[in-house]
Every structure is written in structure tokens, then in C-alpha cells.
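To keep things clear, I will list the structure first and then write my remarks on it.
Removed from the display is one protein chain of the complex; every other protein chain stays in position.
Order as written gives the chain letters A, B, C and D; numbering starts at 1 within each chain.
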Amino acid sequence: MRAKHKIKLNPYKPRFTKRRSKKAGMPPGTLVHIGEKKIDAVRITYIDYDEQNFEEKQVANIEECFKFKDTKTVTWINIDGIHDIVLIEKLGKQFDLHPLILEDILNTDQRPKLEDFDNYLFIVLKMLSYNDEKQMVEAEQVSLVLGNNFLISFQERVGDVFEIIRDRIRNAKGRIRKMGADYLAYTLMDAIVDSYFAVLEKLGEKIESMEEQLVTDPGEKTPQQIHSLKREMIFLRKSVWPLREVISGLQRADSQLIDESTGIYLRDVYDHTIQIIDTIESSRDMVSGMLDIYLSSISNKMNAVMKVLTIIATLFIPLTFVAGIYGMNFENMPELKWRWGYACVWAVMATVAVIMLFYFRRKKWL
Amino acid sequence: MRAKHKIKLNPYKPRFTKRRSKKAGMPPGTLVHIGEKKIDAVRITYIDYDEQNFEEKQVANIEECFKFKDTKTVTWINIDGIHDIVLIEKLGKQFDLHPLILEDILNTDQRPKLEDFDNYLFIVLKMLSYNDEKQMVEAEQVSLVLGNNFLISFQERVGDVFEIIRDRIRNAKGRIRKMGADYLAYTLMDAIVDSYFAVLEKLGEKIESMEEQLVTDPGEKTPQQIHSLKREMIFLRKSVWPLREVISGLQRADSQLIDESTGIYLRDVYDHTIQIIDTIESSRDMVSGMLDIYLSSISNKMNAVMKVLTIIATLFIPLTFVAGIYGMNFENMPELKWRWGYACVWAVMATVAVIMLFYFRRKKWL
Amino acid sequence: MRAKHKIKLNPYKPRFTKRRSKKAGMPPGTLVHIGEKKIDAVRITYIDYDEQNFEEKQVANIEECFKFKDTKTVTWINIDGIHDIVLIEKLGKQFDLHPLILEDILNTDQRPKLEDFDNYLFIVLKMLSYNDEKQMVEAEQVSLVLGNNFLISFQERVGDVFEIIRDRIRNAKGRIRKMGADYLAYTLMDAIVDSYFAVLEKLGEKIESMEEQLVTDPGEKTPQQIHSLKREMIFLRKSVWPLREVISGLQRADSQLIDESTGIYLRDVYDHTIQIIDTIESSRDMVSGMLDIYLSSISNKMNAVMKVLTIIATLFIPLTFVAGIYGMNFENMPELKWRWGYACVWAVMATVAVIMLFYFRRKKWL
Amino acid sequence: MRAKHKIKLNPYKPRFTKRRSKKAGMPPGTLVHIGEKKIDAVRITYIDYDEQNFEEKQVANIEECFKFKDTKTVTWINIDGIHDIVLIEKLGKQFDLHPLILEDILNTDQRPKLEDFDNYLFIVLKMLSYNDEKQMVEAEQVSLVLGNNFLISFQERVGDVFEIIRDRIRNAKGRIRKMGADYLAYTLMDAIVDSYFAVLEKLGEKIESMEEQLVTDPGEKTPQQIHSLKREMIFLRKSVWPLREVISGLQRADSQLIDESTGIYLRDVYDHTIQIIDTIESSRDMVSGMLDIYLSSISNKMNAVMKVLTIIATLFIPLTFVAGIYGMNFENMPELKWRWGYACVWAVMATVAVIMLFYFRRKKWL
Partner (left out) sequence: MRAKHKIKLNPYKPRFTKRRSKKAGMPPGTLVHIGEKKIDAVRITYIDYDEQNFEEKQVANIEECFKFKDTKTVTWINIDGIHDIVLIEKLGKQFDLHPLILEDILNTDQRPKLEDFDNYLFIVLKMLSYNDEKQMVEAEQVSLVLGNNFLISFQERVGDVFEIIRDRIRNAKGRIRKMGADYLAYTLMDAIVDSYFAVLEKLGEKIESMEEQLVTDPGEKTPQQIHSLKREMIFLRKSVWPLREVISGLQRADSQLIDESTGIYLRDVYDHTIQIIDTIESSRDMVSGMLDIYLSSISNKMNAVMKVLTIIATLFIPLTFVAGIYGMNFENMPELKWRWGYACVWAVMATVAVIMLFYFRRKKWL
């Protein structure tokens, strides 16, 4: 049973404090992969497109992507798996990325953030999903490097929420093929923010079922479940709050990489982010009082138990005392010889019991 | 019984997190209706007026309203029911509305907000009402598009708080017929904010009756009722806080769509909003401590129960012991043969009982 | 007894949410009196003065005051009773007051606020007093219209904290007769703020006596009293916080109606307001923990009760068991025939009791 | 015992809300002494110095100090006792102090503040000390008027933390004799802020001993002690927070009275103030959870008591029942005649007891 809790609690630490300390004291820009290695082989794919042309390919060597650096077409290079330091270094060299940026890409313990370099923007995001089995929110770090005509995305493993966007590019659905790399970056961010709604829904359902449980069947595990709900909220919040700054930073960024027409779309994502934050805060408010309700339900149960005990004990203890009296063996106990003695005792007992019951009723214990 | 709670709790989820996730990954501006479909057929009505003229009509096709786009008269087009995507699209095309705006109109899970486009303002509001039966606050989204001489309002269903405004237009009451579309927009906002006061009053009454209940008759259901009161507060707050920004945004908006003379009216609505927020915060403060009072009242009850048990048990257990002593069957028990043995035992018992009672009285348990 | 609570709790609602909703949908500027009608007949008085001259009069018709609008002397028109809509309307017309201002004067549910029109300032304040009988803070709305050489004050009923100011004007005490209408407005505000100190003192005394009660004699009514204290704090706070903005607004107001020399006096009132807010916040902090202390005192009492029960029960139940053993009627019970059997039993019982008592003492229950 | 609490609690009121209300309605600048009269006779001393000269004297009449108003030397006039209104008035006239300033000097219920007049700065500070006997923090108001070459300090009574500064002036220790009146004002403020550290240490010790008491010996008085600790914290905080604004105000003040070289010293005091605030906030955080720990310790004790009761009762009640069975007087009870009946009963009882004990052990109650 202990082992089971282990499973539940162990994942907590790496989420809040990854083993970042192992890097302590290294020169800045030293490339060390921090975080869980989630896949074996790095997968590199690129999509190159403009309004007329479209090319999609999975490549074995990162060098195949280098040619796209200065083409006029928009190129989206996606890298699944970030533990291959050599690859990241080559890429960084080719695309002139600052060593600190490379360091951040490798470190999956980043806070969502935006950094504005002259010739590219660097954006860190968290892709969240709800793991039904572990009953917890899981995060995967997505780093974006937005250049003039290219976008490089780094993910921890294969599988993301971007498939629908790839379809839109393939089929030239919507305006995506007509727009630049900044619009592509926006759609990725939008997809990520949209995925937060799914997580919120899951947590909303859990809050709802917790509220029902509190009313109908609060058990000994309820406090832990409330605590774990609260923990997921805190985790979610930690991922979403900085996102607000990221997006409002993008909006305000005076970068020539962001086209003016993309502004309104960013405002839209910004609104969604605010809405998510609002919902998280409301949910936190809701969860925060649940433990008190649980405590009051325990107290109510205790009260019920105590009442039963009190009624029974208060009823029978005096009666038992009366019976005890006439169980004494004194030689000189006149009542014992009375003809109606036994009946009288019963009468006395019945009277006492009735008075007691009347008293309990008046106290509303019955 | 479970089913009954279901009824009470189910409405919670859609209010806090609508099934927005189904849109995840779609291109921005994709029109999908998110929310409950509250009526079957869309109802379109328009009111066209200036100081001299007035025309009101319910139309079957949205095309009939298109002619008003550039007239000098003020036109209020009201659309009840927002699930007809084709209609919204047509309208959007005719009035040059940005696809993201159309998307927002269809999505009833919006936060109140203001967006300033060059040739129109887009305002999202929440119309609140208190559903006595479900014991909860209900929200209906109202979207306004304020153009130069027209105002388009979108509501989720027929029935609103604007009837009194229509009367004012019909009967040329007040200054409304002399003013432009911005003033009309203001009156709609004012009506919506005024309706919040009604909701606040209802909640105020519930808080009051809860306070009385806490004093006179706290029951097992009280914590859930307090929790649900708190939830309604949170819901209300979530709808009203962003409204403040919307209205102050309108006041600061440097849009030529808002006439300067409307400014003072907006300040008035703004004051009302602040007042509502003040009252919500005060009420939240008030509600927040109620559960503690409930807990202390349970504890007090438990104390009372325990005292009764303790008094009875403490009184009779020693006496029963004494009776037990003389119920023993030892051959050699001299007291049993004493003439006044039985009377002595009674005397001893009475003394013990009196001492006990005296002790309880001193402890203030009696 | 229920009725008594009614008396105590009923006044709550109108304080927090007045029946404002009855105005929903009316055109802005519609004059409706919202609030309790506190006196029957409106009383109009004016005081007209400059350094040399002084005139004070109660008039029957508001028209008698109109002549003062443009005189060089300072005129203070005071109106007690605000339910006479016709009167207010006339006044508004004569002094060019905006309809929304008139509406605000009539609505006693205003938040303290300042509105700056070109030719006059409009100030709403709350005059607070502590009603010893109802044990609650009562508010009366005071609206001030400050023009160039006149000040119009509106009160809900006769009786105010301004009598001492009238005396100062009558007797030319202090600098008031030498100063303008802005200084008069300041003295009124100062008097109102000063009256808050009296209310704070009353609440301070109640907090103090509550603290003493918590130590010496916490009763079942204590939680309700703490809650009601908290409620009065919230009410007070709601009235005072906006005042801060009003006064700092006046200080910053670039209005030619406020003479520069009045600035330092406003700073003084501002300081007082900050001090009151400080004290309210400190008191709230103090009150907030009281219920927890009460809860711990109940728990302590329960503990004491439980200990008595446990000691008595634990002491006598084993002894009663021993007595029960030798009350059995087996034919073959050798102990019963022993010569010292009875004495032995007593010895055993005494030993058990002594051990128990020793144990209780070690546990510090005795 | 009640009386003793009186002593402890009475001092509370005057600290938080002094009888300021008695001034309500008086003209601003009316000189009334508000606060406790702490000494009988006012004591006036002055120290006049420059780099070469030094003169220190206690004078009977304030007029003797007037000559220093425009001298080049730095003069520190110190007045202990502020109830002599005539004296204050004379001083105010001579040094051109604004009536509101004089009013503030007399009112010991001021919030620390800074007021910048053209030719002098007015500073109100609180000198704090910990009264070991009353177990509370005590405050004495110190008002400073900083002119071009003079500093006037007003204290409520003789005795202060400035003696060490006087020594430095007398002995020309440090740079004080070379600097102006602004540096003197700084040293006074520094001394006052330094004295706060002593108070913090005292409270820190009390927190520490309270933490230890919570672990080793929580008693019935603990909640009151925690509450009183909290109260002292709130009082301290109320005195220190505004000080931050005062000092940062001095730093930013564009007054020619503050020499630029004094700036770095003010920054130093500012840092100390921030540090004190930090420590107060940390301590408040620490104290805030203590009552909960106390509650959990009571609950634990109650649990222990209940376990003893339950074990004893659960063990002996069934056994007593068995004994009761064979104490019945039925004629036809075959067991009573069995040869090993009595022994069997003992065996049954022993078995039941052993099972019970085993059960308790498994439940970890033993």
C-alpha cells in the first residue's frame, strides 16, 4: 500500500524541482540536458512552404535543414528529443543562437519566457496534458526559435498538439500558407493554449466530483484527494501565469519579426490566457474551502456517534444502577419482600426511561 | 438522492469550463458554436430611429438588415440565438467584422471584453439573472458590435432586460432618440449593470438568511449551502471584474465612435460597477467566516452532548459500583448483617451524588 | 427569540444592497429616491457670510436661495431630507447641475466619490455614527455641491456633526469667515472624518471587551458577536476606503474652485483618513483570529469534560467488574468461602484504584 | 483574576484609538493635547554647535532658544513634554510653524509622516520600547522640525535613545560636528530605527519561547499569549510601515534643507527599515500558524484521553456483562452447577480480554 502511494507522490518532485543543481558552478552556456530523457532517438522533420509550394520531410541529419536558413519560403523545423547535445550545438552554430539559448532549450525546467534577440525571438512554452492514470497534470517543454523565415521547435518527445496545424499547412486550409513564420509561431502557441482548456475541463470535472463526494460520501482519502487537486492547480498556475507575460511581451515587442497583422491574433491568444488564469483562480478559491467542509462533515459524524452513545449510556446506566441496588444482599431490605416490589421497580425504571427519552427529544437528539 | 445532487451540481461545470477544448487546433476564425443551444430558431429584429422617425420590425432574413449599414439613422439590430453560423458569417461579411470577432460571438464562454477596431467596437458582456429554482446565478452572453450608426446585439435566447429601453425608443422617452448609437450601447450596458443589482440583492438575502440560520438552526446541510453561496459569489465576481476594465477601456478609448457627451454616462456605469464589486468583495468577506461559525456551533453542540454523558456516567458509575460491592456473595461480609446497613449504603450513595452535583455546578456544567 | 434575531439581522440587508434594482432600465438621470425616507418635511437653511456680514435663515421655498448663486459672499445651503424630487429638480435647474448628479443625490446607496465638472465639484460622503441600541454602525449620506461661491449640502435627515462649524461661522471663530467655499467644504469633510474616530473608538472598546470575554467567559453567543463585529468592520471599511480616493482626488484636482491655500488642510484630512484606514486594517487583523481562539477554548473545555469522564469511568469500571465477579452465583467459587475473601477483594480494588490514580497523575490529568 | 486581565488588556485601547474624537468639529489648527500626560513639567534643553564651538544648556523659558533661529551654528532644541500648549504656540510663532504642524505635535496619535514646507521639514516618528512588565510594546511620539540650521525635537517625556548622540556631539566623535542640521536629523532617525531592532529581538525571543512551549507544554493560556504576540506584531507593523514612506520621502525630497551628502546615510536607514519590515512580516507569518499547531496539540491530547477511556471501557464492559449473566438468580441455570463453571467463565473472560488487547495493538492504540 505504501508502494502505491510512492507511485502517486514520486512524480511530484521532478515536476517542482528538477535536478538542476547538478549544473551548479558550470560556465554559462555549458550544454547539459536537464530533465527526463523521454525518447531514444531524436526525430527531425521539416515543413517548408509558401502559398504555392509545400515540402515535408523527416531527415536523419540536422545539416539537411541548414539550407532553409535564408530561403524566402517559410520553414518549420521540428525536433523531437532534446538530449542530443551535439545536434543542438550544430544547429545553434548554424542559426547563430546564443549559447544561453541552447542551454535553456536543453533544460526542461524552464519557466515560460520570451527573449528578444536582434535576429530571432526565443520562446519557451509548456505543453500540458492530463494523465488520467497518474491523476496528474503533465508538462512537456516546447521551445520555439522564431527567425525571419524559419521557426525551429524543440519538443521533449514525439507526439504533440500540432498535428492539426500540419494538416492545415498540407491542405492550405485557412490563411496559414499565406502568412509568415510569425503567424506559424502564433498558431503553435494558440494550439498549446487551447490544450490548456482540455486540462482545465478535466480538473473542473474532478472538482465537481469532489464536491459531490463531499456531500454524499466523504471518506478518509478525501483530504489527500483535495490536497492533490490543490497541487495540480498550483502546478497548472505555475505554468500559465508566466505565459501571460510571454504573450503580452510578444504583443509589445518592437521586433520586425512580428508582422503587425499578427497582432490581433496575439491579442486573441492573450484573451484566452487571461480566461484560463481566471478559471484557475476561481477553481483555487473553490478548492480552498473544501477541506473545511470535509472537517465539518467529520465533526457532524462524530456528533452523531456521540449522540447514540450518550443516549444509550444515559438511558441504561441509571436503570442498571437501580437493578444493582436490588441485587444487593443485605439481610434487611424491606422492598425485596413487598408483594409488588418487582413491579414497582419496573414502573420506576419505565418512568425514568420515558423522562430521559422526553429530554432527548426536547434536545433534538432523537 | 444522488440524482438530486447531480441536478444541483451538474450546471457547475458548463459555467466554469465550457467544452471549449473541442476547438483545439482549428484555424483561428473558424466559426464553431460553443455553449448550450438555448433556442430553436434565430429571431432577428431591428429598430431604426432618429429624432423624428421610428421603425421596428422582426425579419426572417438577415439580408433585410443590410441596408441600414450606412444610413444616417441609428439602427439597432438584435439577434436572439447564435447557433446559426451561416447567418453570422453573412452578417460578418456585410459589416466587415473580423473573423476572430465572429468566433467570439459564437463562443458563449467569453470573458467580458472590449476590442477596438478602426470602424467598430466589439463588446462582450454577461447578462446575469438569479434562477430561484436551481438556486444559482445564470449568465447569458451579450455581444455588441458598435459601428458608426448601427449597433448589433447578439443574445443567446429571446428575453432580455432591454424591453424598457425599447419602450423608451418607441415613446421617445428621455434623450435616447436624440443621441447616437454610442448612447444606445451605453443604455444597454447600463441595463445589464442594473440587472446585477437584482442578483446582488438575491444573494444578499441568502447571506442574511444564512446568518440567521447559523444562529437559530444550523443543520448538516449548512456547509454545503455556504459552499454553494461562495461558489455563486465566485461566479458573479468572475463576470463583473472584467467589466470594470471594459467600461474604463471605453472611457479611455480614443475612438471617434464614442461621442464626448457619452463620457459622463460611462463614468456613471463605471461607478455602478465599482459599487457592485465593492459589495461582492464585502459579501465574500462575510461568507468566508461563516463555516468557522458553523464549526464552532457544532463544537458547542458536541460539548453539550458530552456534558450530559459525563454527568450521568460520572454520577451513576460510582453508585453502581457501591451496589455491586454489596451484591457480592462472600460468606463473610459483616455489613450485610448490620441492621442499618442498607440505609447506610443509601446514605453513602446520596452523599456521593450530592458531592458530584456540587462539583458539576462549580464547573458550570449544570 | 427568533424575532429578536430578526431585529438584529434585518438592518443588514439595506446597508449592503439597497433596493436599487427598482431603477433598472430607467433612462439615466431619472430622479427616483432610493433609500429610507428618514424625515417627513424637507428643511432648507442657508448661511450667507463673508468676513464682515453674516446671515442665517430657514426658508420654506428653495427659490429663496437662488439669489445667492452669483453673489460674492460665501453661501452654504443645507437641505435636510432628499425625498422631495421636485425641489431637487428646481435646484438642479437653477444651479446647472447635471441630471446624473441629481440622480446620485437622491440615491443614498452611493459610494463616496468625487466628480469634477467645469463649474462645480460634486462630492458624496458618508456620515457614520454608532447606534448603541442596535449595536451597529449607521451611515447617512451627505452630498456636497461646491460651486464658486456657494456650497450646497444634502443630508438624509435633520441632525449632523456640523453644528460646531455653524457656531464657528456665527462667531467668526478661526479663519473660516475669511476663507472661501472650498474651505467650508473642507471643514465639513474634516468634521465627518473626525466623527469616524468616535465610531472607531466604540468598535475598539467592543474589540477590547470581546478579547476580555474570550479569556474570562466565552459563551455560545461569542461567535455571533465576533461575526457581527467583523461585519461592522467590513461596513466601516467600505465607507472609508473610497474616501481616500475622494480626498486625494481633491488634492490633485486641477480645479480653480480649490484654492491653493486649502491644499495643506486637505493633506491633513487625508492623513486622518489614512490613519483611520490603518486602524481599521489593524482591527480587522485582530478580530480575524478571535474565532480561532474561541474554538481552542471550546476544545479545551471539551478536553476537561472528557478527562473527568475518563477518570471516573476508568477508575470504577474495572472495580465494578471485580464486584460483578463475586456477585456470580456459581456453586463452586472457593474465594467466597475464604475467611478474608471480602477483605482481599477490597485490597485488590484499592490497589487498582491507586495504580490508576498514579497513572492519571503521571499523564497530568489530575 | 479578572482584575489582572484588566491590567493586561486595558492598555490596548489607548494604543490603537486614542480619544481623538474629543477634537471633532474644532477649527483646524486648534491646539489640544491628545494623549497621556506623561510628565509634569516640560523640560527644554538646547545644544548649539559647529566644528569648533559647543554649548549645551537646560533653559526654563523657551524664549531663550529663539536667538538660535538664524545663527550659522547648528542648534538642536529638545523639548520633553508636549502638554504645555502656550509654550508650543510661542515656539510655533517664532519659527513660523504652520498651525496644523503644532496641532500634530500635540497629538500623540500621529502616524509617522513627513511634511515638506518651504523653509522646514516636519517629521513624526515613533520611538518604540518593549515593556517587560506589561509584556507589550510601548510607543513614544517624537516630532522633528528641521530648519536651515536648527532642529527642534519634541518628546512626550524625559528619557530617550539619543543620549549617545549627545555624547558624540559633546566629544566631537565621528563627523557629526562637521555636518549640518540635516545630518543631526538623520542620526536621530537612525537611533530610533536602531531601537526597533531591540524590540524585534525581544519579540523574536518571545516567538522562540512560544514555539518551544507549543512543543513541550501547551497550556490553556497559550492561545491568549499567541493572540497577544500577534497584537504586538500588528502594533509594531503599524508604526514601522509608514516610516518607510517617510524615509523614502526624505530621500526623494527636493528640499535644499537636505544636503546631497546626507543622501547615502538616508539610504542606509532606509535599508534598515526595509529589513525591520521584512523581519516583522516573517514573524507574522510564523506566528500566524501557531494557533493551528496549538489546536492540533489539543486534539492529540483529546485523542489520547479518548483512547484510554475506550480501551478500559471496551475491555471491561463485556466482561462485566458476562459476570452479570451469572449473577442472575434463575432457578434453572445449569452452568452454575457445573464443577468447572467458574473456571470456564474466567477462561472465557481471559480470552475476550486477550482478543481485545490484540485488536487494540493492531490499531496502534497501545
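Please note the rule applied: contacts are C-beta pairs under 8 Å (C-beta built on N, C-alpha and C of every residue); 3 or more make two chains touch, one makes a residue touch a chain.
Owing to the predicted nature of the structure, the values given are computational and were not obtained by experimental measurement.
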item	value
Displayed chains contacting the withheld chain	A, D
Candidate in contact with the missing chain, chosen from D:102, D:121, D:165 or D:236	D:165
Identified contact with the non-displayed chain, of A:158, A:172, A:277 or A:319	A:319
Full-complex contact with the absent chain, from C:35, C:174, C:218 or C:327	C:327
Hidden partner chain, touching residue among A:38, A:90, A:166 or A:230	A:230
Interface with the unshown chain - residue positions in chain A	1-2, 5-6, 9-10, 12-13, 16-17, 19-21, 23-30, 98, 100, 109-111, 113, 115, 220, 223-224, 227, 230-231, 234-235, 237-238, 242, 291-292, 294-295, 298-299, 301-302, 304-306, 308-309, 312-313, 316-317, 319-320, 323-324, 326-329, 333, 335-339, 341-342, 345
On chain D, residues whose C-beta touches the chain left out of the figure	161-165, 168, 173-176, 187, 190-191, 194-195, 197-198, 200-201, 204-205, 208, 211-212, 214-216, 264-265, 267-268, 271, 274-275, 278-279, 282-283, 285-286, 289-290, 292-293, 295-297, 299-300, 302-303, 306-307, 309-310, 313-314, 317-318, 320-321, 324-325, 327-333, 363, 365
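The definition used in the following text is that only the chains that are shown with their structure count from here on.
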item	value
Shared chain contacts [chain C and chain D, defined touch]	none
Fitted rotation between chain A and its twin chain D in degrees, CA, nearest 5	145
Classification of the chain A:chain B interface as same or different, half of numbers criterion	different
Approximate Å spacing (C-alpha centroids) for the pair chain B, chain C	26
Junction residues of chain C, two or more chains touched	292, 295, 299, 302, 306, 309, 313, 317, 320, 324, 327-329, 333
Chain contact topology (line, ring, star, complete or other)	line
Pairs of chains satisfying the touch condition	A-B, B-C, C-D
